[in-house]
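Missing here: one protein chain of the complex. Every other protein chain is in place.
The first chain written gets the first letter, and so on, giving A, B and C; residue counts start at 1 in each chain.
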Amino acid sequence: MACVPDIRVQAGDFALAAEVERMTAGRRDVGAVVTFTGLCRDEGGRLEALELEHYPGMAEAEIGRIAGEAAERWPLTGLTVIHRFGRIAPGDNIVLVVAAASHRRTAFEAADFLMDFLKSRAPFWKKEHAAGQAEQWVDATAKDQEDMQRWRR
Amino acid sequence: MACVPDIRVQAGDFALAAEVERMTAGRRDVGAVVTFTGLCRDEGGRLEALELEHYPGMAEAEIGRIAGEAAERWPLTGLTVIHRFGRIAPGDNIVLVVAAASHRRTAFEAADFLMDFLKSRAPFWKKEHAAGQAEQWVDATAKDQEDMQRWRR
Amino acid sequence: MKLVYFAWVRERIGQSEEEITLPPEVKTVAELLGWLAKRGDGYATALEHAEAIRVAVNHEHVDHTARLPGDGEIALFPPMTGG
Partner (left out) sequence: MKLVYFAWVRERIGQSEEEITLPPEVKTVAELLGWLAKRGDGYATALEHAEAIRVAVNHEHVDHTARLPGDGEIALFPPMTGG
């Protein structure tokens, strides 16, 4: 039976260790846990913050659909996705994916798949606030679209 | 310049959050952190513990060579590998890989590569202690060899 | 019909949402984008490159060829940049 993904869209930070612990505590069937943490990276030393706008309701629904597809496609024992919104400073967390499974390749592939689809399908938009320049929306890249194509069957 | 991997071979447990924190604290150039945690999985409810034998000296050296190759091959901002030895109970941690980079694909690929090579090249051997049966060495699988072939260039 | 806008689509149109009664000849997403673009300068600028605009109907992505629903929420936004 497919695991039920845990999806959260929130302004506050998340705690990596607690999320992994939640997925393994008291279990003996988890052999592999892969986590992906996406952080706010400074583009050239002038970034003051990213502002992440999102579409409330759809953000949860769309991440839920992507996570549900991953849970159907791979035999996962657990799957958590947390995506933050609002103002985020360089070095701070933006997104977390935790995928747990019996076997390592399963956990790797599911986490990798999740991130590729989150990038291009989850309704979030980044705006950069940088010293000495106007606010600017981050452009989507062709690379992000290509990454998603990797998972076609 | 390639990052200098942090390699540890130890009997004691590791703390995932502390290892990730060490790689990101005070930095603004890390956009992605992928972690892989390998745990002792129970094979059918009878496993009491795994006993991990290792070759001291060579374990560190060989993991160092694999990590060094990853650091040459991908532009990582940080790479940590911790492998435990000794008696490990079901549900407990065995191995941790943390790969940090500017971009997500880099971090995913490096962590994935590391695990494939650790499985087949790092000098560790697992023995199972299970209720009601003789101790048994775990067999290497053809799958592990195949996984390593994925990274041929 | 409730329309909601995000990111630079929202900024260019100048509001985040509005209730609109669509004329009966506007039946598809593409027709909606064309019709909206004539409502004023903000709309025209926001929807200038209509093919780049992403559309969701009741929280689900749809193609520009999709028929509009009887009612519900239609969202227009730029390509997503989360993750």
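One rule holds for everything that comes next: contacts are C-beta pairs under 8 Å (C-beta built on N, C-alpha and C of every residue); 3 or more make two chains touch, one makes a residue touch a chain.
Predicted, not measured: the structure shown is a model, and the values here were computed from it.
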In the full complex, displayed partners of the excluded chain:
B
Of B:Arg41, B:His83 or B:Arg104, the residue touching the omitted chain is B:His83
Given B:Pro75, B:Gly91 or B:Pro123, the residue that touches the chain left out of view is B:Pro123
Could you list which residues of chain B touch the chain missing from the display?
38, 52-55, 57-58, 61-62, 83, 94-95, 115, 118-127, 137-140
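Simple rule for what comes next: only the chains that are shown with their structure count from here on.
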Hey, which chain ends up farthest from chain C, C-alpha centres compared?
B
Measuring from the mean C-alpha position of chain A to the mean C-alpha position of chain B, what distance in angstrom results?
23
Centre-of-Cα separation between chain C and chain B, whole angstrom
48
Hey, how far is the Cα centre of chain A from the one of chain C, in Å?
26
Using the touch definition from the top, which residues of chain B touch two or more other chains?
104
Multi-partner residues of chain C (at least 2 other chains)
83
